[in-house]
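Yeah, one chain of the complex is gone here, protein chain that is, but the others are all in their spots.
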Amino acid sequence: MIIVMHPDATQQEVDGVVDRLRSLGADVRVGREEGRTIVEGSIESLLHADSPWDDFPGVDRVVPQVPGGRRVGREFKPESTVVSVGGVEIGGGALVVVAGPCAVESREQLLSTAEAVAVAGASILRGDAFKPRTSPYTFQGLGKAGLEILAEARSRTGLPFVAEVIDPRDVELVSAYADLLRIGTRNMSNFPLLREVGRQSKPVLLKRGRASTVEEWVDAAEHVYNEGNHGIVLVERGVRGFDGAARNTLDLTAVPVAKELTHLPVMVDPSHAAGRREFVAPLARAAVAVGADGVMIDVHPSPKSALVDGPQALLPEEFARLMRDLRAVADVLGSS
Amino acid sequence: MIIVMHPDATQQEVDGVVDRLRSLGADVRVGREEGRTIVEGSIESLLHADSPWDDFPGVDRVVPQVPGGRRVGREFKPESTVVSVGGVEIGGGALVVVAGPCAVESREQLLSTAEAVAVAGASILRGDAFKPRTSPYTFQGLGKAGLEILAEARSRTGLPFVAEVIDPRDVELVSAYADLLRIGTRNMSNFPLLREVGRQSKPVLLKRGRASTVEEWVDAAEHVYNEGNHGIVLVERGVRGFDGAARNTLDLTAVPVAKELTHLPVMVDPSHAAGRREFVAPLARAAVAVGADGVMIDVHPSPKSALVDGPQALLPEEFARLMRDLRAVADVLGSS
Amino acid sequence: MIIVMHPDATQQEVDGVVDRLRSLGADVRVGREEGRTIVEGSIESLLHADSPWDDFPGVDRVVPQVPGGRRVGREFKPESTVVSVGGVEIGGGALVVVAGPCAVESREQLLSTAEAVAVAGASILRGDAFKPRTSPYTFQGLGKAGLEILAEARSRTGLPFVAEVIDPRDVELVSAYADLLRIGTRNMSNFPLLREVGRQSKPVLLKRGRASTVEEWVDAAEHVYNEGNHGIVLVERGVRGFDGAARNTLDLTAVPVAKELTHLPVMVDPSHAAGRREFVAPLARAAVAVGADGVMIDVHPSPKSALVDGPQALLPEEFARLMRDLRAVADVLGSS
Partner (left out) sequence: MIIVMHPDATQQEVDGVVDRLRSLGADVRVGREEGRTIVEGSIESLLHADSPWDDFPGVDRVVPQVPGGRRVGREFKPESTVVSVGGVEIGGGALVVVAGPCAVESREQLLSTAEAVAVAGASILRGDAFKPRTSPYTFQGLGKAGLEILAEARSRTGLPFVAEVIDPRDVELVSAYADLLRIGTRNMSNFPLLREVGRQSKPVLLKRGRASTVEEWVDAAEHVYNEGNHGIVLVERGVRGFDGAARNTLDLTAVPVAKELTHLPVMVDPSHAAGRREFVAPLARAAVAVGADGVMIDVHPSPKSALVDGPQALLPEEFARLMRDLRAVADVLGSS
């Protein structure tokens, strides 16, 4: 159970709550969060208690630490969160475009793509060094060498970069290089990995699980938030559907649903949803129109020879055209 | 099998094809469609033959009348179809907005809503007189009396109207009143009903079945087209999903997928997809941005007292605000 | 609202309820059903009233005619219903096997299959004369001629037969021939068709819609029941899934779920679920083991040349082997 005190609660009022909790046998933690004092009572019996904590002097509200009571929830923090990534703000009103190849394949491939997306106006570079692959016999990523290439691209273009992490034992390594960590769709419920990224100082992109409800996705974010990392960005990327025409069924309704449930920013990845280049641009425009805080676009200089997900990658010139459309829609709907 | 002749095929060339078909024992029909001569060979054995019809003089292309070979398909007619509804063109580049209550409940309710949506700029009025309802014990529609109210609203506002038809025995009645017939999601594969509306002179809105692939939806349109009614508009309205946060999972990818497969216009109904008013405006904006030819919006003067689907209906003033946003997105993306 | 009186309620008690309803302005219908007096109050305002009808003398229980309150529900009639089809009882404890080709294609095909399934121990013959088909250019059934062939097969084998009906205008024709009408998965929510079969004296097999919840399926049965036809058998046949390995995802959990919600018998069609012959026998055994009242099996003397659904049809000898397994499982679990 978390007790959020009023911004102007006195120390005496805080002590009153803490003492009462201790008298009930609870371990108690006291901290500051979003400018307020937070009192956490750890014992499980309290979760179900009907104690009138709301009536204690200085208490603003009580958030039970059970499903439905979450620190990533709007009820806990009504104001929208802005996540800063190497100087780029996500959730602050301006449209953020993340772009780059699905995987780092070589220095040349990554650097040329990075420069092209920087010129076209992307804010953040993407490119993975560790890839989760369906088959063990396909390209699994360049590992640390890939991270070094990404860092070089950052130096050259000034773009911060995001990279996927798939193993709790690699989190520190990826965190040492990347500006933004990404948890992929397969790992949305990989709780040891979520806890590990929750202990880092770098913000996290949390993709929605392929068959997860928005509630479950927000619960996954709570695992990260609860470890102390509050810089979390949700990314809708399509759910499993019955129609094979696209790779996944992009669920744009999830954007307003998630924004109602949580104060975190929400982005959309139309590339992995579509699976086919032809559908990426219309879906990206729709993502901006539905109110996403940003989009993530696969761009590759030579999609036909891409080692991973070539069919969904835009050419740099297609990406540049798309950027113009996205800015136009964002402008007219009040983002910039 | 359908053989589409070149626009400038001679009569002799047409006769050559017809004679060859007859010599194979086929019943043959000859007609004109989209400005070209069409030769249809009826016997089933031909469907699978490898006769080199493409090599016959004057033949443009051959469309086997089997799944994958369809007269609603782009391969049969590459140019996009424009459907005219009481003077309103759907698919011609201008955004079309259909609006009104889910069901006609009373003369006053319908007339006041019709006037509000006309003022706000809707092009076509919606309102149903026959409703398919999950329970037999709820309001099933006003029937013929509802159609008369809709006709009165048309006289007052100048808006053509669309109404659902759910029974083959009612098709002539609804067709006598409405400017546009609607086949609802539950009836997408109701083939006797599709055939009956295929014999009418009024165009048809064909909603996607709740668990139908885009291929199956396009096949359903073929049942209408094949009876001679070529004025068909597809409407995406969400598919069945696993997340109860919204009523259905709006599948906006289906818009570019359908436009690739077929030459028919494609609209989107965000109201029935969302099931909740809060999500209708963002989804409608996304539908325009993804490239839909129009949207269908539930509007009700008093959603709380609506007999059908009140929670998803916009108030007239909310609808007017949405119209401004939709026009802005359409303008910036090149529709008007 | 339906008020079910105690079996031994007096006429005076019935009158008391009726008079009270009338004094509230309700239209009232009084009838006998399942050996009890049923009082129906028609006005809608009553549906939501909190009148303590349960306390009236002679009242057994009150079933609101709103979703959740159904005459096909267990709360309305706790005892399981047994449906009689030409002397065969479905739901009475003995396993019922319906078998035959998906469609009647010719007299010879149907008669030979009918004799084979009769010899192997099937109780009811299947074979359709009207087929709903994805494409308008494929075989649509033999119509009335097909019904006559089915009737001849009945004379020869003694097996009653079930045939699909897809058009409300054909219901009387099919009902004149068949012992059991079938509503296919595409028509589960075709309410005009449900109402029409609800007015016939022949019982009805109601297949589950491909993307319908069990609640919606039971609601569809209520449309039939409400018209007076109480001989309804539910058939699970698989729902739409994301894995293309089988045609549909057979949802055997639906059997105990449906039996909890409703007093109607529940059967399973493993053939249309599987779509492949290899999976039919294991799924049929599982259907019996899960507690279904019967199964429906596609059998064809020459599956490779079948006009409809050949890949899922068993050969007669495969069906005979399956019958032995099904009887063994039924025996050991207490059916016979």
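Lettered A, B and C in written order, each chain numbered from 1.
Operating definition for what follows: a residue touches a chain if its C-beta (ideal position, glycine included) is under 8 Å from a C-beta of that chain, and two chains touch if they have at least 3 such contacts.
What you are looking at is a predicted structure, and each value in this text was computed from that prediction instead of being measured.
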- Out of A:134, A:155 or A:201, the sole contact with the unshown chain comes from A:134
- Looking at the whole complex, which of C:252, C:307 or C:323 touches the chain that is not displayed? C:252
- Which of C:55, C:79 or C:243 contacts the chain that the document leaves out: C:243
- Item | Chain not shown: contacting residue from A:154, A:223 or A:300 | A:223
- For chain C, which residues lie in contact with the unshown chain of the complex? 211, 213-215, 239, 241-246, 249-257, 260, 273-274, 278-279, 282-283, 285-291, 325, 328-329, 331-333
- Query: Can you name the residues of chain B that touch the chain not displayed here?
  - Reply: 240-242, 244
- Please identify, in ascending order, the residues of chain A that touch the omitted chain? 44, 47, 65-67, 69, 132-138, 166-169, 186-187, 189-192, 210-211, 216, 219, 222-223, 226, 239-240
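Rule of thumb we're sticking to: only the chains that are shown with their structure count from here on.
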- Item | Furthest chain, CA centroid comparison against chain C | A
- Identifier of the chain whose CA centre is least distant from the whole-structure CA centre: B
- Task: State, to the nearest whole Å, the distance from the C-alpha centre of chain A to the C-alpha centre of chain B.
- Result: 38
- Task: Report, in whole Å, the distance between the mean C-alpha point of chain B and the mean C-alpha point of chain C.
- Result: 32
- Could you check chain C for residues that touch two or more other chains and list them? 240
